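With one protein chain withheld, the remaining protein chains of the complex are depicted in position.
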Amino acid sequence: MEHKAVATSASSHPAAIARLQIERDVIMAMQKPGLMYWGLVGLFATIFAVLLLGTWAALIWKGIGLFGLQNPVGWAFDIINFVFWVGIAHSGTLISAVLFLFRSKYRSSFNRAAEAMTVIAVMCAGMYPLIHLGRGWFFFWLLPYPNQRLLWTNFKSPLEWDVFAVSTYLTISVVFFYVGLIPDFAIVKRYTRGFSRHIYSALSLGWVGTKRQWRNYNMLYSLLAGIAAPLVLSVHSVVSWDFAMGLVPGWHTTIFAPYFVAGAIFSGCGMVLTLCIPMRKIQKLERVMPIDHFEKLAKTMLFTSMIVGYAYTIEFLLAYYSGNVYEFGIFKDRATGYYKYQYWGMVFCNMIVPLPLFIKKLRRNMKWLFITSIFVNIGMWLERFVIIVTSLAHEYDPYAWGVYHPRWPEWCLTIGTFGFFFMMFLLFCKFLPVVAITEKKEEVH
Amino acid sequence: MGPRLNSKTIYIASIVVAALVFLAEKLLEPGVGGALTITLAVFIGLAEGATVLMAGAEISDGHWHRQLLPGAGALHCILPAAVLLFLVNIPQFAMYPWWESHGVWFNQPFFIGRNVVFLLLMFVLCRVFMVNALRGSSRTNFWAVVLVIAFVWHLSMIGIEWFMSIERPWFSTLLGGFVMVSAFLSGICVLTLIIYSWRTRSDGPAKLIQKSMGGLVFGFATFWAYFFFSQLIVIWYGNIPEETHYLVRRVGPHSPYSLVSKLIFIMVWMFPFAVLLSRKNKTRAWVTSALSIIILTGVTMMYWLMLAPVIPVSIPLLVIEMGLMALLTVAAVRSREALVPALAGPVPAEEHGHATAKAH
Partner (left out) sequence: MERIVLQSEHDFLHKLEELVKSGVKPDNIETRTPHPVHHAEDILRMKPSNVRLFVLLGGLAGIATGYLFPSLTALDWPLHVGNKPLVGIPPYTVIAFELMVLFGGLSGFLGLMIEARMPAVRTIISNDEFSDSFEIYVKKD
């Protein structure tokens, strides 16, 4: 993509200079990428192609018996990764939509990157239901379409709710992302020539910023933010109900919905930090992404970490209170059984590691935040592992207790989706403006 | 309406209220418990809820709430009365199935002790936070965080120990959170009512603040409904008798309380939601205030519904006790300047040590 700085009108007004500076800072980040960048994209693309697509091909060829799934653990990495990626996606929508509703000032630094993260993460998540179906090409059976056999889907099943929830979430996230980009595409168009210019021009739908356009745009944006916020709550609640509706001890509990939502926001904050801290440094966006904003994100992460900690504690205490031997049995097994390392690793990463964020100095330290965010990502992945695998491994009948070992397809798929995610995010960084230019301009007076 | 108190007379008033309630319990309907538990839950909830709303706004660096601090300022002063009433309520605790047993957690002296201690702790924390916030001190954020954490645990404890244990061993891991959200919602509602009562004062909160309470009521009533539904759907779907019996007795179509439970859901969420959908209604102070009264009544009915199928709850007693506590609350709010000396001066526009934020 050619980059040509075009001054719109010679002006010495400080406001105009500030606005143009924002434009230039963000457009500079979209400059023609060098070898290092393409090298990284290539690396992640290879990981994606070989590990994910290759494994998927092997699974279709040989069948999903290649997985390490056995009785009693018939559901593991696929659903763990699905929940993990949907959770990450949620934080993006939260940062964008909910902070918009609260008129938060620190939103504008992250919201574009967060929305991109949402869309890419939902795509990653969406692959897993298809993979774990085995015969993924029959996925359309999940959709209620009129057919010759007069069959309809079972709308009472949580898995069907998932179909509706995640498809709605993907659609609305894409719409929200795109609507926010329309004015920015029009700005990028000004800096491009040739074929790229035509693309950005078409994508901007002829936006020029008339009063009519702005009025309707603002109304839609507010309404989309207003419906995206409850959507975040509902989608991850529906995902949590995949488990809570079952009668498995450790799954069938009412706190799952808000607990999973808080966990999703927590893991998403971690991922946003993991992505934005390096991005800020590498693309020299310090001016448009001040440390204050990262501090606010760190506070949100700390807050949600405490909610997750509350849920762990309450579940354990009430399992004991209930006197139910199966309910308390699973909690004892999690802490002392075969998977105790994963369990305590989860507790450490999710409850202990974020605690130092109470100290202001650490909240404002980019290196500390980055390291904490890595631990949070690992901890939240472990949480899903612990919830799913330990509960299935240790249900009611001792004869049915078992142990699960992941095999190569599970690991390859997991790493493969990370490859896809980072590849797409890198592409996003170069082809789309990573900061909402128009919103940043609004802050200039 | 209501007398003015100062920091000494509030304690006398609390003792008077406790004595009156004690007499009422003894004379009117002895042996019928629950009413005082409900009253306590409602008023502790709204007092702490309103204070925690201020704490939450403080933590998220809001500035809109500073004009509301006087409103929430003295609400925590009813907590000492709550301690006395809790002690008056001790005979009624025989309604709990675990009262005679000697568990590690559920035994008589520990139960009474920790509830009294926690109530006093919450009183102190609310006060310390309020004073810090009113003075604009740099420790405000710290106390706000401590208060919020303590609030979550206190209201969870109230939900689990006072309401859930009545049907032991039935449990719902979200009930503590549900009671906490109900309390927070009550706090918002009571603050709305206080602001509404000040609408004609020249130094009352700006019209803008009156308008923003509508959005808060809308949002948190919906959040309440989400917690309600989360519990309902998991228990409904699992269909395990040891879990469903609780709901069947209260919400099920064949239970005598079925209509009341539907009414509660409509009063606390459906009706306020429908009314506040319109942007105009969110900004009309009288609409949000009327809805606040409806919501507070609905929340009280919800606590009643949690106890009623198990123990007979005396409605006349409930009305008397709620009335007395309401009078005390109104008196506390009216006397806020005497009760919380930091309220006597003007509320600082910003906090020391915080940069002035641009008004947006």
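Each chain gets a letter, A and B, in the order it is written, and its residues are counted from 1.
By our rule, contacts are C-beta pairs under 8 Å (C-beta built on N, C-alpha and C of every residue); 3 or more make two chains touch, one makes a residue touch a chain.
The structure displayed is predicted, hence computed values, not measured ones.
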Visible contact partners (per top-of-document touch definition) of the missing chain: A, B
From A:Val83, A:Ile187, A:Ala319 or A:Ala393, residue that would touch the chain that is not displayed: A:Ile187
Candidate in contact with the missing chain, chosen from A:Gln31, A:Gln70 or A:Asn218: A:Asn218
Given A:Leu99, A:Leu181, A:Val238 or A:Leu369, the one touching the chain that is not displayed: A:Val238
Touching residues (missing chain, whole complex) on chain B: 229, 232-233, 236-237, 239
Contacts of chain A with the absent chain, listed as residue ranges: 8-9, 11, 13, 15-16, 19-20, 23, 144, 150-152, 154-157, 160-161, 164-165, 167-168, 171-172, 175-176, 179, 183, 186-187, 189-190, 201-202, 204-220, 223-224, 227, 230-231, 234-235, 238, 241, 438-439, 441-442, 445
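One rule holds in what follows: only the chains that are shown with their structure count from here on.
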Parts of chain A lying in touch with chain B, wherever the complex brings them together: 102-103, 105, 158, 230, 233, 237, 241, 244-247, 252-258, 296, 299, 306, 310-311, 314-315, 318, 321-324, 358, 445
Chain B to chain A touching residues, read off their complex: 59-61, 105, 145, 149, 152, 156, 160, 168-169, 171-177, 222, 226-227, 230-231, 233-235, 237-238, 240, 357-358, 360
